[in-house]
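Omission of a single protein chain aside, the complex is shown with its protein chains in their original locations.
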Amino acid sequence: MIIEKEEILPGIYRIAFEVPLSFIDEAQPGRFIQLEVSHDSFPVTRRPFTISSTSGNSVEIIFEVVGRGTEILAETDEGRSLRLLGPLGCGYRLNPGKWLLIGGGLGAAGFPGLAARTECDLLLLGASSRDKLLTIPGLETAAITEDGSSGRNGLITDLLETVLWDSFGSIALCGPVPMMKAVIEMMPLQARANTQVSAEARMGCGWGACEGCSVPKAGGGFLKCCSDGPVFPADSIDWERWEGIH
Amino acid sequence: MIIEKEEILPGIYRIAFEVPLSFIDEAQPGRFIQLEVSHDSFPVTRRPFTISSTSGNSVEIIFEVVGRGTEILAETDEGRSLRLLGPLGCGYRLNPGKWLLIGGGLGAAGFPGLAARTECDLLLLGASSRDKLLTIPGLETAAITEDGSSGRNGLITDLLETVLWDSFGSIALCGPVPMMKAVIEMMPLQARANTQVSAEARMGCGWGACEGCSVPKAGGGFLKCCSDGPVFPADSIDWERWEGIH
Amino acid sequence: MDKPYKWTFWNREFDSPILLASGTAGFGLELMEQGFLCGAAAVISKATTLAPREGNPPPRIVETRFGLLNSIGLANPGVDEVLKTLLPQAVDLPCPLIINVAGDTVEDFPAVIERLEESPVPFGYEVNVSCPNVAAGGIAFGASPEIVERISILARSVSSRPFSVKLTPNEGSIVESAIAAEAGGADAVTVCNTFLGMKMDWRTGKAPLKRNVGGYSSPALLPLTVARVFKTSSAISIPVLASGGVNRAEDILELIAAGAAMVQVGTWLMRRPDAARELRDSMVSLLEDSP
Partner (left out) sequence: MDKPYKWTFWNREFDSPILLASGTAGFGLELMEQGFLCGAAAVISKATTLAPREGNPPPRIVETRFGLLNSIGLANPGVDEVLKTLLPQAVDLPCPLIINVAGDTVEDFPAVIERLEESPVPFGYEVNVSCPNVAAGGIAFGASPEIVERISILARSVSSRPFSVKLTPNEGSIVESAIAAEAGGADAVTVCNTFLGMKMDWRTGKAPLKRNVGGYSSPALLPLTVARVFKTSSAISIPVLASGGVNRAEDILELIAAGAAMVQVGTWLMRRPDAARELRDSMVSLLEDSP
């Protein structure tokens, strides 16, 4: 059941659902849910959303309206029950040590939960403009926007020049594929090896059965975003092929 | 626009629409409208309803919920605008002289408008039970129900035994096909020749283009319910073949 | 695409790519009376056959949850009556009329067309080798490239007016049939007629349609039409007229992007007799708003 809904930025919503406690136990950062947004037969499939955070018996997601499914969701009233599958997939390996989080646009949606469970030292956020820039309270944050409406003016890669890569044992990266690829390419090899990326792909089932959610695998073949991921070691992905898709 | 909606009997509604005056001018009794009940793509076609009555700049229909289209219509709120085509088809020939109206169930839906424009002397109404029996104020009425819950107990044909057929110059008949056929068969030949029936058929377009709304024609072939009718001389219909369809 | 938007088809320029599909617009006369032909490039008539046809027993229209089954059975007054009564009235249509021609035998097609040549009215023909609702001819013709080619050759031999062959998605290979139509001299193919469909009442074990199966149409079938338009238009060089599933301006643009020269609107026209103008206008707005 939707217990809270809020438009936190224009077209960007935060929704909290009431869930059983067993759900919360398994809601590790980076895992996702498959939400039945449709109230009838169409759209046919569910929609995947990263678990943004959990507390008590509620789970939160943050999403942007980009098409019909998210539109329906944004219009769904508090108090209404939606079918929700999850937590699904493999989340972040919660390594000890200091974390650097790098998020592009809605890619930061999963960071609140991750930051709560790790020693997060720095958050780098990029977005097209202030209207798309998520804020995550309590974290040391550097932000950059393409139009300069908030933080520095530029691309997230511009923020990376001053990063002291050695000081982070783990890096979490999530955003549009071209942005992630550009970030990866600027990293020293060691940082890259320490990076976990949270991937997106169009999904059918969400639970490993349909082979619909392929992400190109380093060395050939495909990974299943929903069950091999959605969080992957950066090195396990074939970035060239992946960028080619987008 | 729907300006009034009322559930007059369980599952039976009266709806009034605001229409242009040009519509009212052409809304002869027996003509019908094609209503776009669907708010999206499904159900695909419109739904036909007899014009029940008109007044000022409003037109009324009376309908029963029998499926998805009428269900949607029953749930559509006052104030909402629906696309409405019409008035369509050929209505009653409004002969002078005394009229007898015979209606089965919702077949009487069109009688208020007809009674207002003719010298209507007697209304015979049959229905399965009181819950399905329309009442038309101001008319001398004899009613019969199959379960005896209102008026006499029996079928409409039981009411016909005492009818003085010669005293009516015109007869209007509307109801389920088997009922109409039974009524026709009890009539003296002359009465039959004076009878106009209001027919129903599943419709595609409603305006003569699709050949979807066939009613078997006496002597072979088909009539188009929507443009040759829906009101037909009783003798122009092949009742055997028509009953066979139902 | 440049403004004002124009679509050229069969050597004529139109300000709309929309054709009114056969069987859903009659001969255009009712729509003309209401002023509803504005926005249509041309009307395609109800099927015309050599002899008059009563059509199938009712019900002929049955709705399903997400679409429509029809079983009209080519009801029409026959070519003589069409020539005598309907075409003279059609002289007043504000847009060209294409006559949809059907037959029980291969020879019926040239025979009907030959008769129609007597009238100055037809802009061209649509040769319907794909009706799902008749016992003889119908789908069976369209499924065989040999028969499609033969009928095209015969049609070509009796008329110099342009004609399109309306193909079936139900049997055979629509691509091979399109190639055969082109080889036989057709000036276009229509892709495609309705899909064979059926409704069954599980409580009674009976199908509401007396012939059990009918022609199924639905906006949900658009992707099937897009695929078939794409495949046929990649294989032939004559124009492809798309038919099936259109109820939005976006659908028309999608079919054109997939390779259609013109796009037909059928079932939706029964819902919105003024669909041509509505769709054309909103299509033009989309084109104007897009970079």
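Every chain is named by a letter (A, B and C) in the order it is written, and numbering of its residues begins at 1.
Quick note on the criterion: a residue touches a chain if its C-beta (ideal position, glycine included) is under 8 Å from a C-beta of that chain, and two chains touch if they have at least 3 such contacts.
Since the model is a prediction, treat every value here as computed from it, not as a measurement.
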(request) Check the whole complex and report which displayed chains the hidden chain contacts. (result) A, C
(request) Using the touch definition up top, pick the residue from A:197, A:215 or A:237 that touches the left-out chain. (result) A:215
(request) Would you mind spotting which of A:46, A:132 or A:181 touches the chain that isn't drawn? (result) A:46
(message) Tell me which of C:9, C:27 or C:216 is the one touching the absent chain.
(response) C:216
(request) Would you write out the residues of chain A that touch the absent chain, in ascending order? (result) 36, 41-46, 83, 85, 201-216, 220-222, 227, 241, 245
(message) On chain C, where is the contact patch with the chain that was removed from view?
(response) 64-67, 69, 143, 171-173, 195-203, 205, 207, 212-213, 216, 218-224, 226-228, 230-231, 250, 253-258, 290
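Convention: only the chains that are shown with their structure count from here on.
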(message) Considering only chains that satisfy the touch condition with chain B, which of them also satisfy it with chain C?
(response) none
(request) State the chain with the largest centre-to-centre distance from chain B, centres being mean CA positions. (result) A
(message) How many angstrom lie between the centres of chain B and chain C, each centre taken as the mean Cα position?
(response) 34
(request) Between chain A and chain B, tell me the centre distance in angstrom, where each centre is the average of that chain's C-alpha atoms. (result) 60
(request) Between chain A and chain C, tell me the centre distance in angstrom, where each centre is the average of that chain's C-alpha atoms. (result) 48
(request) Send over the residues of chain C in touch with two or more other chains. (result) 66
(message) Two or more other chains touching the same residue: where does that happen in chain B?
(response) none
